[in-house]
Structure formats: C-alpha cells, structure tokens
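All protein chains but one are shown in place.
Chains here go by letter, A, B and C, matching the order in which they are written, and residues are numbered from 1 within each.
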Amino acid sequence: MDLLAQYVMNGVMLGLMYALVALGFTLFFGVLNVIQFAHGDVLTAGAFAGLAGYAVAVHAGVEAALPQLLTVALAATLSMALLGAVLGRALVLPLKGAPALNVLLATLMGGTALRECIRLFYPGGSQPQRFPALLPSASWSLGRFTVRLDNLLMLATGVGLILGLSLVLQRTRLGLAIRAVAQDEETARTMGIDFRRVVLLTFAVGSALAAFAGVMNGLYYNEVNFGSGLLLGVIGFSAAVLGGLGNLSGALLGGFLFAGLQTLGAVAMPFASAYKDVFAFGMVILLLAWRPTGLIGERLGERV
Amino acid sequence: MNPRVVALPLRLTLLVLLLALPAGAKEVVKLAFIGPLTGGNSAIGLGGRNSADLAVKLRNADPAARYQYELVVLDDECKPDTGVQVATKAAADRSIIAGVTHYCSVVAMATVDTFHRLALPTVVWGAVLPDITYSHSYKEIHRVNGTMVNQNETAARLMLKQGYRRWVVIHDTTDYGKGHNKYFTQFVTAGGGQILGTFGVTADQQDFTAELTQAKALNPEVIFFGGLTPIGVRIRAQMDKLGVNAQFQGTSGIVSDDFIKGLGPLAEGVVAFREGAPAEKLPGGKFFLEKYAEQKYSNPPEAYGPFAFAAASLLMDTIEKVGPDRKKVLAALGEVKGKDSIVGAITFDDHGQNTVAAITAYVVQDGKWLVWEDSEYAAGKRRLKGR
Amino acid sequence: MSDAAPLLVCRDLTRHFGGVVALAGLDLELRPGEILGLIGPNGSGKTTFFNVLTGLYPATRGEILFAGGSLARARPQEVYRAGITRTFQRSRLCLELSIFDNLAIGAHQRLEHGLWSNLVRRRALARQADATAAAARELLHVFDPPLAARLFEPVAGIPMIDRRRVEICRALISRPRLLLLDEPSAGMTADETTRLMDDLLEVRRSFGDLSIVLIEHEMSVIARVTDRCVVLNYGRKLCEGSYAEVSSNSDVRQAYLGLT
Partner (left out) sequence: MSDAPAWLRSALAALTLAAPSGLLLYGFLSAELEGRVGLVLAAGALAVAGAWRTGWLGRLVRMAGERALVTAFTLLAGGLVAVFHDDPFVLLLMARAFIVLVACLGLHVQLADAGVPNFAGAAFFGVGGYTAAMLGRGALPHPLVLLAGGAVAAAAGSLLLLPLLRTRGHYAALITIAFGLLFRTFFEVNESLGGPQGLKLAGLEILGFRFNDDRRVLGVEVSGYAGYCLAAVAMVLLALVLVRRLERSWLGLALDAVRLDETAAACFGIEVARWKIAAFTLGNALIGVAGGLSAMMVGFIAPNNFSFQESLVLVSILLLGGLGNVAGLAVASLIVVWLPEKLQPIQEFRYLLFAALVVMVLVLRPTGLVPRALRRPFGSPAA
C-alpha cells in the first residue's frame, strides 16, 4: 500500500514535468501546425540559465533561499522566452509553407546545436551540474512512503501554472488571438490580428513553460545535465501526440499517461526495468494504432 | 598529410629532411589519440585528450628528447563504426607510429582487428572490458589500465570486509555497466554476499524513482552502482529524495570531481574503486596534476586522464629508445616490465595487459576523493552508512 | 429513354456528423444519359451527397444502387471501378505532376500495375504510355487544342480554367458512366464556364450515354445544360423537376434565392 502510494507520487511528479513539456508542443502545433523539436533542449537550456542566475545571485551576495529562487525562476523563464521567440523567428517562421518534415528536422538539429553549445560553452557543461535545493526539504514518511514538502510545493506551482495558462488562453486578448490563429490563420488575419506577433508570443510563452519545467527538473533531481533534453523532448512530443496535438487537456492527459506507463513498466517488470522505455514506447505505438489522432483527438485539426 | 598517392610519402620525407637539415630541428613523430570527444562520454574523452596532450607538450619542452612529437586527435563518438573509421585513418597513416586508444569498451572491441591488420601498436587508456586484451592474441593491443575484473574483485573484498552482506545492484545497460554488474555479482556472491536485486537502467535515464522505490522495499545495506558519473549523480541524489539510506558504492566511472560537484554534501561517504595507483600518491602523479592545472584545460583529467598520460608517455619513451618505427616499437612494448609511470609500475603480460595494475579504493571525505587507507573512514573516525 | 431502368437509385440516403445531419433521407433517381442539376444553399448537403456516393464518407443509413449493384458500403476505389468519377469543389490535381501524369492517374484502372511488367517489360510499358498519351491528347483537344500540346508541362504552371479542364479530363479519361461535377464554375467567369460546359457536352456526345450530376451555383449554367434539377435544403430534398419548374417553386425561392 505504502509502496503503491510512493509509485503514484513519483509518477505524478514525473507526469507533471512531461505535461509541461507537452503543453509547449501542443501550443506550437496549435498556432502553426509545426513541431518545434528543440523544445526539450530549450528545457535543459532553461535549467542551465537558472543555474547561471543562481551563481550570479550568490556572487551578488544574496543569501536567502526565496530571492535566490526568484532569480533562478526569472533568469530561466525570461531568457528562454526570448530564446523561444528567436527560435520561432529564425527556424520556424521562415520554413512556414515548407513540408512539415523540414521544420521537424530543422528544429531537431537546432536542438542538437543548442545541446552541444551547453556541453561546450557552459563551464563544466559536459558533466552533470549540481542544482541547489532552494525549497524547504521537510519530509514525512509512513512506512516506505516518503512525501517531501518541496515536491508538494512544485506540484502546487505546476498545477497553478497550468491553470494560469488555460485562464490566459480563455480570458485574455492574447489568449483569444492565439486561439483565433489556431482555429484559422486567414480569419485571424482578417480579424486584424498580427499573425507573426501572436506566433512569436506563443513561442515565448511555450518556451517559458519549458524553462519552468527545467527549473522544476533541477529542483526535483538537484542535478541538471546537458543531454537530458533530447529524450525529454521526444517524451513530451509523444505525450502531446498521445493526447491529440493542439489539444491542451490532451497534452496533460498524455503527460501523466506516459509517466504512468514508464512507472508501470518499471514496476510490472521487476529487475527488467531497463525495458520500461521499450514498454512505454511500445504502448505509444499501440495506442496510436487504436486512436490514430490521439486519445482526445485533435480540436484544432491537422489539415490533411 | 597522409600518403594518399604513391608519390606523396616520398615528397613528404624529402620535405621533412629539407626542413631538418639546415635548422637542425627534430624529426616530427606522430602519435594518435582516439577517444569520445562528442556525446555522453565526452567529458572523460576530453580529460584523456588533454592528459595525452599534456604528455606530448611536456616531452616537446624537454630538450633531451630526440624527436618532436605531434598528437593526432580523433573522435570515435563512442560508436563502433566511427571508431573503426578513425582507427583505420590512424593506422593507415604511416606517419603515425603508435596510438593511445579508446575509452569505450565496445569501440575498443571493434577496432582490435583494424589495428592488427594495419599493424599499429596501440595502448588502451580507458576501456575496461577484459576481452579487449584477452579475446585474441594480437601483439598490437596493450592496455595500461586494469580490467573490470581486477576492480570488482578488490571492491567485493573490501566491502565484505566492512561487514556488508546485502546489496542491490543498479547498472546502466551499456557494456561498462553490464560488465561491472557481472563481475561484481560474481565476486560478491563468491565471498558470501547476497544480491537482493539487479536493476538495469538506460544511460540517458533521468528518473530512477521507480527503481529506487523497489530497491528501498528490498532494504539493502549497500547500493552498488555500475555506471558513469552523470547517472551516478542522479541515483545518489534521488536515493536521498526517497529516503533510501543505504551505503552508496560506485565503480571507476564515478571517480571524478564532477561527481562531488554534482552532489555536494550528498557525496560524503561514497565509496568507489579505480584501477591504477592513486595519482596523487606517486611523485609522478603529483607532478601530473600540477602540470595539468598549469595548462588551464577547460575540463578536469577525470578518472582516466592519468592513464592516457601514462600511455602516451610510455609510447614516447619507447620511441625515444628504438626510434619512430612501428615494428621496433611493437617489439619494445612486448618487453615492458616494471616500467614505472604515474599510475604505478607497468608490466604487460603476453596479451599486452598491464598485470600489476593496482586497484585503489576511494571514499569521499569532506568533498574530496581520498584513498581509502588514509581516510577517517578506514581509521574508524567516521563510519560508512549502517556500520 | 424515360422508361429505361434508372442508372442510379438512392433510397433514404442519410449521413450524420456527430449531431449534425448533413444528409437526411435523400431519395434520388438518375436515368442513363441524364444531366441532373443539384442545387441548394451552402451547407445544404450537396457535396456531402457526392462524398457519400463516392464512398469517402460511409452512409449512416440508406441504399445506393448503381447499374443494379449496391454501392452503399463501397469504398471509393470500388465506386470508381463501378464507373463513377468526380471533380472536386477546390481543385485537387497533383500540382507538381504533369498534365499527362494527372490524366494517367485518372486512367489508373486501365494501366498495368504488375511488378514484372513495370520494371522489366519496358517496351510494353512504353507502348501503354504512348496509347495513354494519345487518348489524353484527344480528350484535351476537344476542350482546348493548345492544351493538348502542353501535355508534359506541370499542372502548377497552367491557368485556373485549364486546371478545371484537366480535372474534368482526368474524370473522363476512364470513360465513366456517371460523372459528378462539383461546382466547375468556381473561380471562373460566366462565359468561361459556359464554354467549359459546351465542350463537356461535345465530349459527352462521343461517349454515348454518360450521365452527369452537376452541383452549381451559376443558375445560367444549370438552366442551359440540365435536364432536371433537385433542390436540397438542410440535407433534405426540397423539390425536383425541370429548372423552370424548380425556379418558380415558392419554397425554393424562399429557401434558396431568399425571395418571398
């Protein structure tokens, strides 16, 4: 029982991170019908940016954890919002109208370049970097189940962020613009919406989300690594597709589902846990065979 | 400057002579360094590269040296086919006399035939799989570092001596991790220890909570980790998250400053083992570390840097002795007995394996890797987990 | 002619999209050689009818009899083999292919698709290609002689009207028994359309009893070419008869022309 609770807890934390990544993918697809595959590496870059921010803060003599945390979060989200917009401007918009495959590959390679840059130019970037524990680390145990305060805080923030995002999309003018563009570019233009601006803003928002996920990743594992982006990207993409591209709730569902599959894979096959990714990706293939346009299906629709 | 056409080598030698005669400059001799410079294992690869480079720099600075050495650095990406490609490149280039080759065992395995076929004397600087030297009788392949067999034998003995009996093994599914799992399990069970469970994890895995939760349920005294620094750091950190407080024991792959940097206080008391005498204890070793620091390389030497340095130095000593000729170098390498180096005396057996490869036990104390014997843990001032 | 067995019979043909009823129990008959005009406001189910008939959307309910056989559950490929071809409202030619290739796609059924004959028996292949090219030229020539000369130019490079022509030729080259035209006038001027229709009728003469169902907003076209009209509204048949009859029908004027 306590074990089960532990598994669920682990799965939920994992799922939250995947969901945050998947949200980015689904947002980008929504507005532009493209997959921005550098997204996973943007996450990593975000974590490293946060780390740099922390170093600066410490250098500037900031002692308290909270201001440090804020510096980290701001450094990460702002820089990545910028990077995201730049990527959108430099890699995605120019390829608008080119086959989807080109965008996929261009962003994948862009991500690779980003990854290599971290490895080569961030001091010691080729090895894992320690990420400071900036959250209170109190924890309670019942039997073999340990729940930690910092995890709960992250969980709360993450959920809050997601709710915030959906509010932005539902209530604000930006959200309206984004949804309009997602529905149909032409109509949006005729409604006098500045298409490019909306797209770039979307990329900024989505990338900021990824950066936040990166920071969360760092706080959760107390370690960041230049290479973690590719797999996280692929998983986030899988999650978004599983849920149904362009569908926010789908992205969430997909994220938690994938985490669930991985945990299940590790638990169901004790001592063969290395197969858990084989299991998870195998399930992805089967699920897509069963529901070809994702579990919830596309709301925004891939124009075939 | 490869001899691409029949005429080219002639022209080149002429050129070299012309350069050599008036200035009286030394003849240039090339050594190859092969290791992973890109991808997941690049940190160790770069550490090795820098160390070999350092060896060459020092030698070139030495007026007594008969030759001017040039290091040809090649990236094997830790992939067999790329490895074979660059190995062929190095071996086919007759101006390259010998090679300091490979960190990744799988690549080292792939290239032995190439080196044999093209007769390039090589000294492995980091790959630990026994078969690399023992699966064949090629004269071209030597190795300064010990194999994972020696390492795990010592590891098992020492930990059993501490009174540990119940292990959970976590290893990455690369050749490195799987090999360590195999040999450690073998020696521990032989010594009366018990492996409660074994978990394979992929080398790019981020989250280990599922495995660790199961491990926790098995309630082991020690978690043995067979793998490299990156996931070593993650597993140790996540053990703490899940409140798994068992002793953490690693392999040569985690004996790196980054392991400690990556974990901070959490690294305290972690035990690991590495082939070779501890660099910092031998006079040559101290010298190496100082010189390395002087060069201001962007990466630390990592666990295997000293071996790359030793291998390169060994090759250059040999060339100084017998001259830049592959056959002679090969013959001379066969003779190496008790040759001292910064990793201890080197003696090659008939498979080219360095037999006296000492195994050193390390423990992290106050943010530093200390040799077990002179740590407060050995002295009993501090205690490993559960002791 | 009027007493001949009907070529196409639709009974209670129905198609739902979730809650929306796009086609509601449509009954329709078509005699061999007849030209039927299908009119109605946007979203009245005209194109849906084509899509159901050609098997792109399976019918939710109802029966389709074509030349005696049932097509209600048929896949598009089977519908084509049965002798029904169509054009699309928004031109769906393969733009990066040549006119010839597009027509050859239309002639798919007659072309040899065995591995051996395609990869090895190259002389036979060449002969088949020449035959197809000849047929294509002949057909194009009727619509626009210059077009026939541009047989091997990419479709992307020709004007809208020519694309319409090519699309119609693609539908005709397999010598179907029923041709479904979805708004051929879209994006063309009235007299361009008129000319297109006249050419079509000319081809039809050489075809014998080709029947046509024509979706069209351009009433002048309907008036000129159709033998009979069916008016759809909200997926239902509002009324049918000659253009004169339906255009004078008050419900139609109400629903469609928006007059009272």
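Here is the rule we go by: a contact is a pair of C-beta atoms (placed from the backbone, for glycine too) under 8 Å apart; a residue touches a chain by one contact, two chains touch by 3 or more.
Remember, it's a predicted structure, so these values are computed and weren't measured experimentally.
Enquirer: Quick one: jot down which shown chains the absent chain touches.
Expert: A, B, C
Enquirer: From the listed residues A:Val12, A:Ala55, A:Leu104 or A:Val168, report the one that touches the chain absent from this view.
Expert: Of all options in A:Val12, A:Ala55, A:Leu104 or A:Val168, contact with the hidden chain holds for A:Leu104.
Enquirer: Using the touch definition up top, pick the residue from B:Thr174, B:Thr213 or B:Ser341 that touches the left-out chain.
Expert: Of these options, the touching residue for the absent chain is B:Thr174.
Enquirer: Thinking of the whole complex, not just what is shown, which of A:Val12, A:Leu155, A:Val234 or A:Leu264 touches the missing chain?
Expert: Candidates A:Val12, A:Leu155, A:Val234 or A:Leu264; residue touching the omitted chain: A:Val234.
Enquirer: Which parts of subunit A face the unshown chain closely enough to count as touching?
Expert: The missing chain touches subunit A at positions 29, 35, 90-91, 94-95, 98-102, 104-106, 108-110, 112-113, 116-117, 120, 230, 234, 237-238, 241, 245, 272, 274-275, 277-278, 281-282, 284-286, 288-289, 292-294, 302, 304.
Enquirer: Mind listing the subunit B residues that contact the chain we can't see here?
Expert: The missing chain touches subunit B at positions 1-6, 37-39, 42, 46, 49, 73-75, 78-81, 84-86, 88-89, 91-93, 105-106, 109-110, 113, 117-118, 129, 131, 173-175, 178-179, 200, 202.
Enquirer: Under the stated touch rule, tell me which residues of subunit C contact the chain that is not displayed.
Expert: Interface residues of subunit C facing the absent chain: 54-56, 75-77, 79-81, 85-86, 88, 92-98, 100-101, 104-106, 108-109, 111-113, 115, 118-119, 122, 125-130, 133, 151-152, 154, 170, 174.
The working rule: only the chains that are shown with their structure count from here on.
Enquirer: What topology does the chain contact graph adopt: line, ring, star, complete, or other?
Expert: If you draw each chain as a dot and join those that touch, the picture is no line, ring, star or complete graph.
Enquirer: Among all chains, which one's averaged Cα position is nearest the averaged Cα position of every protein chain shown?
Expert: A
Enquirer: Can you compute the centre-to-centre distance for subunit A and subunit C, using the mean CA position of each chain? Integer Å is fine.
Expert: 48
Enquirer: Could you please specify the touching residues of subunit A with respect to subunit B in the complex?
Expert: 3, 6-7, 10, 13-14, 116, 119, 123-124, 126-130, 139, 141, 144, 146, 148, 217, 220-223, 225, 227-228, 230-232, 262-263, 266-267, 270-274, 276-277
Enquirer: Considering the complex alone, what residue numbers of subunit B touch subunit A?
Expert: 38, 40, 42-43, 46, 173, 197-202, 204-207, 209-211, 213-214, 216-217, 229-230, 233-234, 237-238, 241-243, 256, 258, 261-264, 266, 298-299
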